[in-house]
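Here is the structure we will look at.
All protein chains but one are shown at their positions in the complex.
Up next, chain A:
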Amino acid sequence: MTPGLINANPVVHAKKERERLVRPEDTNSNDFDALDIYDSVRDIRDPEHPYSLEQLSVLSEESVTVDEKLGRILITFTPTVQHCSMAAVIGLCLRVKLMRNFPAHYKVDIYVAPGSHAFEASVNKQLNDKERVAAALENPNLLQLVDECLASNDL
């Protein structure tokens, strides 16, 4: 056991085979679906562990839904423990990844899965307060942590 970790012994799953090629990172086309979004976020590294969000089952293909007509993307993730204090950081990583890879006019809503967090309502409120998100992204330490989680595509 490593002391100080929120969840010292997470359950790690095997990486899933990719069902299709990953979309190029720099395309900004409107032509994408939920699987494209999932492909872009599945390899984000957990802030605490050297594993991807997919390997820790924080995310699965069912986590992402897209409403093209309304221009909305909804991501629901499942923290590994009920008291995960990293939920805000994970939410920030997801939001930044989408900001960088998908058209800016899409509305992104990020929630923890129902029943997956002890403070579900307050976590959801914080994850979707755009003023708090904007302030957090101006925090150099937090931004560095987010960048590190996003950079590790080769776990």
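We take it that a contact is a pair of C-beta atoms (placed from the backbone, for glycine too) under 8 Å apart; a residue touches a chain by one contact, two chains touch by 3 or more; residues count from 1.
The working rule: contacts and distances are computed from a predicted model.
Hidden from the displayed complex is a chain whose UniProt protein name, among "ADP-ribosylation factor-like protein 2", "Probable cytosolic iron-sulfur protein assembly protein CIAO1 homolog", "KIF-binding protein" or "Small ribosomal subunit protein mS29", is "Probable cytosolic iron-sulfur protein assembly protein CIAO1 homolog". Against the chain not displayed here, chain A makes contact via residues 104-105, 107, 125, 129-132, 134-135, 138.
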